[in-house]
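Shown here: the complex without one of its protein chains, the others still in place.
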Amino acid sequence: MPGNTFGKLFRITTWGESHGKGVGVVVDGCPPHIPLDESIIQPVMDQRRPGKSIASTRRREPDKAIILSGVFEGMTTGTPILIMLHNKDADSSAYKPHADIFRPGHGDITYQAKYGMRDWRGGGRASARETAARVAGGAVAKALLEREDIRVSAYTMELGGIRAKNRDGEEVGKNMFCCPDADAAGRMETRVAEVRKMGDSVGGIVEILASGVPQGLGDPVFDKLDAELAKALMSIGAVKGVEIGAGFEAAGMRGSENNDPITPEGFATNHAGGILAGISNGDEIVMRVGVKPIPSIAIEQQTIDRLGNPATISTKGRHDVSAIPRINGICEAMVCLVLADHLLRQRAIS
Amino acid sequence: MPGNTFGKLFRITTWGESHGKGVGVVVDGCPPHIPLDESIIQPVMDQRRPGKSIASTRRREPDKAIILSGVFEGMTTGTPILIMLHNKDADSSAYKPHADIFRPGHGDITYQAKYGMRDWRGGGRASARETAARVAGGAVAKALLEREDIRVSAYTMELGGIRAKNRDGEEVGKNMFCCPDADAAGRMETRVAEVRKMGDSVGGIVEILASGVPQGLGDPVFDKLDAELAKALMSIGAVKGVEIGAGFEAAGMRGSENNDPITPEGFATNHAGGILAGISNGDEIVMRVGVKPIPSIAIEQQTIDRLGNPATISTKGRHDVSAIPRINGICEAMVCLVLADHLLRQRAIS
Amino acid sequence: MPGNTFGKLFRITTWGESHGKGVGVVVDGCPPHIPLDESIIQPVMDQRRPGKSIASTRRREPDKAIILSGVFEGMTTGTPILIMLHNKDADSSAYKPHADIFRPGHGDITYQAKYGMRDWRGGGRASARETAARVAGGAVAKALLEREDIRVSAYTMELGGIRAKNRDGEEVGKNMFCCPDADAAGRMETRVAEVRKMGDSVGGIVEILASGVPQGLGDPVFDKLDAELAKALMSIGAVKGVEIGAGFEAAGMRGSENNDPITPEGFATNHAGGILAGISNGDEIVMRVGVKPIPSIAIEQQTIDRLGNPATISTKGRHDVSAIPRINGICEAMVCLVLADHLLRQRAIS
Partner (left out) sequence: MPGNTFGKLFRITTWGESHGKGVGVVVDGCPPHIPLDESIIQPVMDQRRPGKSIASTRRREPDKAIILSGVFEGMTTGTPILIMLHNKDADSSAYKPHADIFRPGHGDITYQAKYGMRDWRGGGRASARETAARVAGGAVAKALLEREDIRVSAYTMELGGIRAKNRDGEEVGKNMFCCPDADAAGRMETRVAEVRKMGDSVGGIVEILASGVPQGLGDPVFDKLDAELAKALMSIGAVKGVEIGAGFEAAGMRGSENNDPITPEGFATNHAGGILAGISNGDEIVMRVGVKPIPSIAIEQQTIDRLGNPATISTKGRHDVSAIPRINGICEAMVCLVLADHLLRQRAIS
């Protein structure tokens, strides 16, 4: 059944394949009177653009966002907003030889099983190219949230086994890995260069912060804010784990350690990560995702073809060594979408 | 907005508070001709019943499931199934003195912020009592899945910092912590007794396995099977982290290590945890959740009252030392609900 | 797939069969702080109760509404409200002889086709008994609307071919057919008595008015207010036609006749029925439904049994001669549900 729509009140529907004519998003439910035009969306798109980091692919999509509806005289009108991103630099020739071979770690085998066919060009719908549409939709959500002084930011806490030791917000924009620790960023650079030479890839951990989120967002018992965030983040292809606040570390703590004492000035600690019983508590919302290494690697791998015969594959296409830091902007987009949706949801009962 | 419905085709809606007249679930979308009566639901309910483990509360609810609709002559009819669980052993008197005090780590403060009021008796809707309705709904999903030979099981991998070293399925039913490692189970018992004496509580990690899941379940790009499972599991109150397959460990692996080679006989490894690109690959689905320690502890904690004045609280009510192992059955229920839903979703396009 | 949930933000889910243990409704999404208890719901239930009109069945259900959740200290809490109606006076014996015979005009044959089975007792889920749960849910919506001074009322414009000539609101409560025309009501009484003697049944037309509806409700282009009302009303078993404002009469008018001139004081006429382009225009919303005659009649009818063999049937059970006026309260309930939903929907973007 349809799985390409996300959100209830602030809702996006995305479409498009890696090597088709383009990808895009319909944003439905955005309130009117939000200032919006391409100049607001484009900077958000540019942040995720490949080619900004040595960890990233060499495919160069200008990712020029074009608004085709829903905006009039520089403002949203309350009607659906279509944002189009044409595919320009899609070269399917590299995929042709492997059209019938299932790439390990990719959705080739499962798309074939589910649909009985697949668009093999560049991974088709399962390509990371799909996420450009989410980022475009997320940019609209971001514009809505900024009017409420809600800010979402993602940064790299770990890459290729190298972990950031501190969280210096200023530093994030200064290095190519969006890492809040200058020293770690330097070692990440070395690590990524090594791995690239090996024809291999690496994973890592991204932390996402949402600040300025008012108390009261989230709808128990199934649409809890943390449940919705978990779905949003886990729906990103490379993500294999999601945690909120202390996350898995909380599993090893005692109640007296993990509980956040409440004072007249606010919470003394934030192990909860800004969410209690599925509802935002006014504190910063803290999330982390575990990102698997890019499955497309130059190293030869064992696999099968569509008929079940053994085969080997070595991916020589234009691919990233890591989904990080490109994935950071996608995480931000998904979190923005959840928060915009729940902001509107909460208005309905207030 | 409404947040008490879960699932699209196989769908539950739950209701009820800890100290109200009862809790219950409407199961809508269950296909007809599934054998069902109370004798099928009750054993699933009994598994989660408090009082089976020394980690569990002393509140004794018989949790007698009563089917009020949707079943005729021992079979589901395709119409909505209402399962009712009366509250029998609800004693609000212990909560009265703290009606205006926000318990740390609980939803008291966020429910108050969201709704401007709250049913303070036993945590109201935010109580773990709510989950009994999920388990009842999950029992119907389980009955549906069993006809397709899909089995879901949860067991305790870590409790109070003690980690299971091996996964002996036989062992799970033999110890009170549902731990697949007899030795670890013994040490868990000691640990829980210690912590209880300290008036404190512990968290842990539960692993859930789904076997027999056919290829092809999950709807890209937002309703991916892992995204839906993440939401389902994170919607359980005490869960702070969810991972699939290698999960956060994948973040530290290289592509060549993490990718599961494909052979004519199937996948050589299962780091993916049975899901590729959001679609089940036919392998076992492996999930883990990080469970925070129970926030209600006897140790005195710092907090505020409804008016913002400083206060202290020491919870003397009947509470578990850990949500584990009671939470295990709730995890199973949520996974069953997701799988039943996606089983039906996949039929629609097949 | 699930079809027993109605509404997006103010949402009901109903369950229960005619001769099962009861019927009921979960209301999810109702804002907190709405005064509610059984004394508010019961009068609305009593209005629809059979046995108030000579057109109505002799089955006497007390229809005592019991709230099991979602209300605390006389106020809604924002959590789901379960309202239970036990079946007391259900006698299946009259249905037993016809368990395998498809009653013409009923859902027996289609339920069998759809589900491959059916609960034949009293029509099972297809019974008008189901609508009691809608009325209970509608009573909650009504309580919400009344705080905004929105009022919904239904009255009988035609019964057994006899048409009301005028609309005297005062008169509606004075006659047993809820007809706004005393003279017509008298003739309806005669007509119904005749038809009852013939062992036959009659249909009619109900008009529903909603006043005090603010401008701006309704969500183009598919969830237009009139589209949602049409669905709501057509989902009532006996309804075969729905019209808004001038309705089918508009088909015979010219634009210059049908257009409502706009003046600084408001619309000069109301052919639109209070809705323009799917959005409420602040004027009274006017709807009419065509109600088919009750299909259960004493006159012998030609049919088949479950195996396809010819059969005859003459329904001797306790049945109404007309769904009117009992259906009037159901129409009111459905309209209240749509308006409550859209009231909340509009708040989200305001």
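To keep things simple, chains are lettered A, B and C as they appear, and every chain counts its residues starting from 1.
The rule is simple: a residue touches a chain if its C-beta (ideal position, glycine included) is under 8 Å from a C-beta of that chain, and two chains touch if they have at least 3 such contacts.
All values reported here derive from a predicted model rather than from experimental measurement.
**Q** Can you work out which residue in B:Gly16, B:Gly29 or B:Gly122 touches the chain that's missing from view?
**A** Residue touching the absent chain, from the options given: B:Gly29.
**Q** If I consider the whole complex, including the chain that's not displayed, which of C:Gln42, C:Ser211, C:Ser235 or C:Asn270 touches that chain?
**A** From the options C:Gln42, C:Ser211, C:Ser235 or C:Asn270, the contact with the absent chain belongs to C:Ser235.
**Q** One chain is left out of this view; which of B:Pro2, B:Gly20 or B:Gly78 touches it in the full complex?
**A** B:Gly78
**Q** Which is it among C:Asp28, C:Asp63, C:Glu130 or C:Glu189 that touches the chain not included here?
**A** Considering all chains, including the one not shown, the answer is C:Glu130.
**Q** When the complex is taken as a whole, what residues of chain B touch the one chain not shown?
**A** Against the missing chain, chain B presents residues 8-9, 29, 31-32, 78-79, 220, 344-345, 347-350.
**Q** To test your reading of the contact rule: which positions on chain A touch the chain that is missing from view?
**A** Touch set of chain A with respect to the missing chain: 1-5, 8-9, 11, 13-17, 20-24, 26, 28-29, 32-33, 68-70, 72, 75, 77-82, 114-119, 124-125, 344.
**Q** Which residues does chain C use to touch the chain missing from this display?
**A** Listed in rising order, the touching residues are 1-6, 8-9, 14, 102, 104-107, 109-111, 113-115, 125-126, 130, 158, 160-161, 195, 198, 200-205, 215-224, 226-235, 237, 240-264, 268, 271-273, 275-282, 290-297, 299, 301-304, 308-310, 345-346, 348-349.
One rule holds for everything that comes next: only the chains that are shown with their structure count from here on.
**Q** At the interface of chain B with chain C, does the proportion of residue numbers present on both copies reach over half, so same, or stay under half, so different?
**A** Answer same: the two copies use largely identical residue numbers here.
**Q** By mean C-alpha coordinates, which chain is most distant from chain C?
**A** The chain lying farthest from chain C is A.
**Q** Where the CA atoms of chain A average out and where those of chain B average out, how many Å apart are those spots?
**A** For chain A versus chain B, the centre distance works out to 26 Å.
**Q** Mind checking the centre-to-centre distance between chain A and chain C? Centres are C-alpha means, answer in whole Å.
**A** 46
**Q** Where in chain A do residues touch two or more of the other chains?
**A** 8-9, 220, 345, 348-349
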